[in-house]
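One structure below.
Apart from one protein chain that is not included, each protein chain of the complex appears where it belongs.
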Amino acid sequence: MNRKRLKKRRLLPLAAWLALVGILSIFCSPTYAEDAAPRAVHSGDTAWLLVCTALVMLMTAPGLALFYGGLVSQRNVLSTLMHSFFALCLIGIQWVLWGYTLSFGADVGGIIGGLGHLGFRGVGPDPSDGATVPHLAFAMFQAMFAIITVALITGAFAERMKFAAFILFALLWATFIYDPLAHWTWGGGWLMKRGVLDFAGGTVVHISSGVSALVAALVIGRRIGYPEKMLPPHNLPFTVMGAALLWFGWFGFNAGSALTAGGLAALAFTVTNTAAAAAGLTWAFIEWVRQGKPTILGTATGAVAGLVAITPASGYVTVLSSVLIGMGASVVCYLGVNVLKPRWGYDDSLDVFGVHGLGGTWGAIATGLFASKAVNPAGADGLFYGNPAQLMNQIIGVLASWALAGVGTLVILKVVGVVTSLRVTKEEEITGLDVALHGEEAYNFLAPGMSSARLAPVSQEASSPHPLRAVEESPPSQ
Amino acid sequence: MNRKRLKKRRLLPLAAWLALVGILSIFCSPTYAEDAAPRAVHSGDTAWLLVCTALVMLMTAPGLALFYGGLVSQRNVLSTLMHSFFALCLIGIQWVLWGYTLSFGADVGGIIGGLGHLGFRGVGPDPSDGATVPHLAFAMFQAMFAIITVALITGAFAERMKFAAFILFALLWATFIYDPLAHWTWGGGWLMKRGVLDFAGGTVVHISSGVSALVAALVIGRRIGYPEKMLPPHNLPFTVMGAALLWFGWFGFNAGSALTAGGLAALAFTVTNTAAAAAGLTWAFIEWVRQGKPTILGTATGAVAGLVAITPASGYVTVLSSVLIGMGASVVCYLGVNVLKPRWGYDDSLDVFGVHGLGGTWGAIATGLFASKAVNPAGADGLFYGNPAQLMNQIIGVLASWALAGVGTLVILKVVGVVTSLRVTKEEEITGLDVALHGEEAYNFLAPGMSSARLAPVSQEASSPHPLRAVEESPPSQ
Amino acid sequence: MNRKRLKKRRLLPLAAWLALVGILSIFCSPTYAEDAAPRAVHSGDTAWLLVCTALVMLMTAPGLALFYGGLVSQRNVLSTLMHSFFALCLIGIQWVLWGYTLSFGADVGGIIGGLGHLGFRGVGPDPSDGATVPHLAFAMFQAMFAIITVALITGAFAERMKFAAFILFALLWATFIYDPLAHWTWGGGWLMKRGVLDFAGGTVVHISSGVSALVAALVIGRRIGYPEKMLPPHNLPFTVMGAALLWFGWFGFNAGSALTAGGLAALAFTVTNTAAAAAGLTWAFIEWVRQGKPTILGTATGAVAGLVAITPASGYVTVLSSVLIGMGASVVCYLGVNVLKPRWGYDDSLDVFGVHGLGGTWGAIATGLFASKAVNPAGADGLFYGNPAQLMNQIIGVLASWALAGVGTLVILKVVGVVTSLRVTKEEEITGLDVALHGEEAYNFLAPGMSSARLAPVSQEASSPHPLRAVEESPPSQ
Amino acid sequence: MRKIESIIRPHLLEAVKTALQEIGVIGMTITEVKGFGRQKGHTETYRGAEYKVEFLPKIKIEVVLPEEMVDLAIDAILKTARTGKFGDGKIFVTPVEEVIRIRTGERGEAAL
Amino acid sequence: MRKIESIIRPHLLEAVKTALQEIGVIGMTITEVKGFGRQKGHTETYRGAEYKVEFLPKIKIEVVLPEEMVDLAIDAILKTARTGKFGDGKIFVTPVEEVIRIRTGERGEAAL
Partner (left out) sequence: MRKIESIIRPHLLEAVKTALQEIGVIGMTITEVKGFGRQKGHTETYRGAEYKVEFLPKIKIEVVLPEEMVDLAIDAILKTARTGKFGDGKIFVTPVEEVIRIRTGERGEAAL
């Protein structure tokens, strides 16, 4: 390998990082003063929102990290965990520096937020207008949404994406897709103005990540050996653990989106749990009927699909509607994963499109069907409550997010592909990304009881491997 | 295998599920309107109760799932995780549909709740009388208790229960045992009227699950090879992780039962932690004295026993009483697991009776000993504070829950046994339930570094398994 | 082995335990009455503080337990988990009995707390002066800090410390080092009076544990085979999971230290996340430049280093300062782990000194640089805001905690070493501490699909290991 | 001397081991292996994708013996490892030229 | 009869297995082993400490065959397991005196 090129390659990230520090030091110090005298905030709501923020953080790592990490083969588990963990770091900084202001800065033409909050300038301990929680709390709650959305996409290209390409992609995607879409829907942009309902992120988080995942899977191509010669998931207990943590964190995701701790949060909490439960059961029963056995991976996948689908609806629908939304989610996503994917032949490694793209789409539309002003006067009535216009609105929201995510991801991947190859080499893929990209192996298990392999040579007296409670070793009677 | 019978078997769950949907659609839509205009709720208390609800959810999955899953042999770990995860889904729906109303609907003769809240009708975002939290929040908090109680029992028949039988059992048990017992104790039933104290579920949750577990273990019978030829726990780190998550979630379980965020919650929090700590230490020291070594499984089991025992007492006793309650819990449960079980010879796989049944019984009685009105004026004085009547009350509570759980479980298992066999076949048991019932294997570990086994054949140029940073491969000097 | 000595050895812990119970019964019952009539507490703040307490508990187990447990070799994972889990039990009791009063009892000469709160006497459901949360909630929040500090140190002597020696050490260390230091800094002691700033424990928790770890590593000596023949970490996914849980729990640690749910908590939350993210990125980029590959262990270690460093500063600095503090943390700790440790040759097994000792020191000093009264009027201005005196104050705090931890740990280890040997025997170390000290093995994995090894012999008819869905077994056509 | 290498079903290991001990075998070495043969595998499903498990878990027992014990050992294994269904496994007998006990340096049958 | 013991690269197992089946091999036994030889290992890093991985993962395939199939089998393996780089592995041929099928008690070539 060319040593000079290697050197240059290594210096690049350092340079980038130093540039960032430079930019930082420009912002530093002066911005804070304005927020110095905190105005009254509501402590119950603040407590709630901060806890929910932490819960959504937990969804990304270890929640999603484990959910995904358990599904890949053993030689790629660390690289898969790294996608989520690194997204937490990377977008955590991107959001503070420019992501928040692009999403929630003063509206510019319905399209994007202004730069007023660059570097969290003016985001302080007092509430912004009308809110009962510190502006910082709101901004950090939103940070966790940006983070998990990026992390979700990584399931599409697990086991083959180059790490440098992932970093570049994540930064560009967050900036040019997530931030605008969040602005459109929640930050005062055109979808919000139109009255599109998305309580906690059906379009912003799930459609956007799911559709981008589909595009990424198509652009980056299938894993070697897909579909005939793949390894089964290497650690399903990790996946179940991850699914349970996602469910747990989703209470923060959906019920936290009420931004206050009251009846609306309790409603969102209730429908979230109920839709997840209904969807988990439904997927299991579909498998039972079609394949003869209900699997735990299916049940967990169903639960996640239900959580995805209820997300946009969670502040607007009745408890019993949530059962139907959950059941519908499993039907739609089951078909996506088990019929659509094999038919089209794309390799969306961990079914991001099947579960989040389709589940999010179903949820956004279901919101247009089941939403009711009787549940939440701040919402709208859906088709089943006599208002077909809302369904149209939802469809517009869906189309807009499909379009932005689909086209945007394609462009971004092409751009990234010019700078660096998107994919590892064949040889690296066979080796496994953990060793090839990170120089680490996930496990170093010994054979059961194989306690002392590879340890230093020991003196004569230290030989019996299990000295304590060992049956006395007397010489054989010969 | 008879193909037609198979078909019929597969259609059954589908039919059941569709029936459920049918029932649902009857309830749907109209019920919600009454709750439409939320009245004021207390945001601090609501935040607290919603968080506690999430914490109790976490106890079931991944908490209990891991605690149990680590203890079984590798070939049954998924089926064991599935018990908890599926209970979360199944009882999550049962509770919304009819469980809540049977437990907390308007009292009918001290025995059961009326059907006023069928399908969560009338359970809305405003508080019910006298409460400071949304009715929905209270109902969901209680949902998590119903869920974990069912999940707890599964430890008794792990590694051999048929999955269909488990589902039927879970539904019947929740409906005919848990719901009435919750009503008796908390929902305005006869035990509550008598003044039996059970702050967070010593009788309702732990005695009921523990005693039912004993009955189930006896009815279903021992695992093949028990007790001489069992495999040791396959993943103790999972069990430790599960125990720690249970401890964490138990703060929600006990301190959340205060239903407000104030001094009582803080007290319950404190005694919960203290009893767990004291019990963990005690179990470890008993092992140290009796077996020569303190184990981590023992310490974790002790901590859980302490948590169980403090549960009914957690709103009524002093911090120092909680030390004694915790220590007593480990003594009682240690004897149950290590003396009683071997002597009687039943195979309660994961010691549900030994830990929850006996620990819950000790806790209920200890409440009658240590409770003090000085601690909580809404409670009562126990024997040690001069009121033997309370001890009698507690004993009545214990007897009632033993009787209901014991007899009820026996009847339910006999009924389920008529519909389907309770146990898998011998062959399935040897194969392992993961493959036999769910068609999945938990782990697909490769030998360390065995990165590319079973992958697609690759072209000639891709041969060295670890290309990066590999020492240069020069031809041998021969 | 001498049977009589064994007996005596076994009775010792029992005797100690009974003595403890004796002491307890002296305190029991009377103390509580005074707190009987709770005064008003603020429910939002209480909800927040109780949740944060639970989060800090989670940091120790399973958070830290997994973070450490994944890094050791397979034969020592249980003993490593045990260190954290047992600390949770042991210090949980020590704190209630005498730890809290030594730390937060009425000040005695600026050095130690008085004995007024022995056995939590007078710690009740009403707030102490000026606070808005129950005294019990504050005391339990602080309990979790004492617990995790002790657990942190254990990383220094993992894989070789005798368990009895660990227990004795933990008790003495908590009593003679942690409790005074907490008093000095937070309980009204001399450092607090001087105006040394430590928002959430940079000196009290991280410097004290890190410096003690260094001393312990030096006194106890290297593991056999260190540094040439060590096994790599046995389960990096556990370590990543642990790091993510630490991050999650750290929100409670730092933002909870505001003791109220408002702007200050939101600020602490924000800078905590930002510093962790910046530090994770920085460590990864340093590795990329220096070693050619960014590792997940490095990224996770960096994130923890950032969390450590922001801890003392988290209530006093701007968001952008936190980026710089995080970046600095990774630089400092990377050098500690990768340059200092190999150069000096000590075996601090899990880099407690490198990450917590140095990271805490950097954080304490950085607080003296970046603190700003514009951010928190209750704080102080640092050097960069024109007040060099604060930097001097911070340096005094650092020196005091280095001195107390360093000298104190040395003395305590010498004392413990007189009572029992600090280290296991060579033979036990080769065997592995799990089997040698606890008689347990962490994993009992079967070969993939090796489902029925070691199970009871079965009858003739039960032979095909995977009966369900097995391809029909017809006799070979020969 | 001979080496008897026997592939058996994992759950019968205990029984085979005991039978070998009864005829006087003191030492043996076992390995977890996977076998392919007339016994067919099974299918697993992960989110709809089907995996065929063709290599089935087996245990390989290796015992080195004096020639005169070979028939006894074969009988012991046949008696305990047979279920009569496909997949019971094989016994292979191969020559061994020399055996040395590492602890003492003893050679030949004395080293067994 | 002969035993062919072949050490190969793990990811080529499928190909080798199929080639052996094609020439008429019905059964085989595989073991996960680690090999040391001319192929060099790689380095891993954990918090700056470097680990050299010297023993590389290999698969050992064992097939017992009638003598006349030995050359066919060797060819089948050579054809599918060769990449031309260090580490492709070896084939060892050893004599087998007797084979018994546990299920039926059949002996000799009939037992294969």
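By letter and in written order, the chains are A, B, C, D and E; residue numbering begins at 1 in each of them.
In this section, a contact is a pair of C-beta atoms (placed from the backbone, for glycine too) under 8 Å apart; a residue touches a chain by one contact, two chains touch by 3 or more.
Nothing here was measured: the structure is a model prediction, and the numbers come from that model.
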| item | value |
| --- | --- |
| Touch with the omitted chain, as defined above, among B:S43, B:T60 or B:T295 | B:T295 |
| Contacts of chain E with the absent chain, listed as residue ranges | 2, 6-8, 31-38, 55, 58, 60, 74, 77-78, 81-95 |
| Touching residues on chain D - with respect to the absent chain | 3, 17, 26-31, 64, 94-103, 105, 111 |
| Interface with the unshown chain - residue positions in chain B | 71, 227, 230, 232-233, 287, 291, 293, 295, 297-298, 301, 337-338, 342, 351, 476 |
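As a convention for this text, only the chains that are shown with their structure count from here on.
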| item | value |
| --- | --- |
| Between B-D and C-E, the pair joined by more C-beta contacts | C-E |
| Angle of rotation relating chain B to chain C [CA atoms, steps of 5 degrees] | 120 |
| Centroid distance [mean C-alpha coordinates] between chain B and chain A, Å | 29 |
| For chain A paired with chain E, centre-to-centre distance based on mean C-alpha positions, whole Å | 43 |
| Two or more partner chains touched - positions in chain A | 42-45, 47-48, 51, 229, 232-233, 235, 291-293, 295, 297, 430, 435, 439-441, 443-445, 468-469 |
| Contacts with 2+ other chains: residues of chain E | 11, 14, 42-46 |
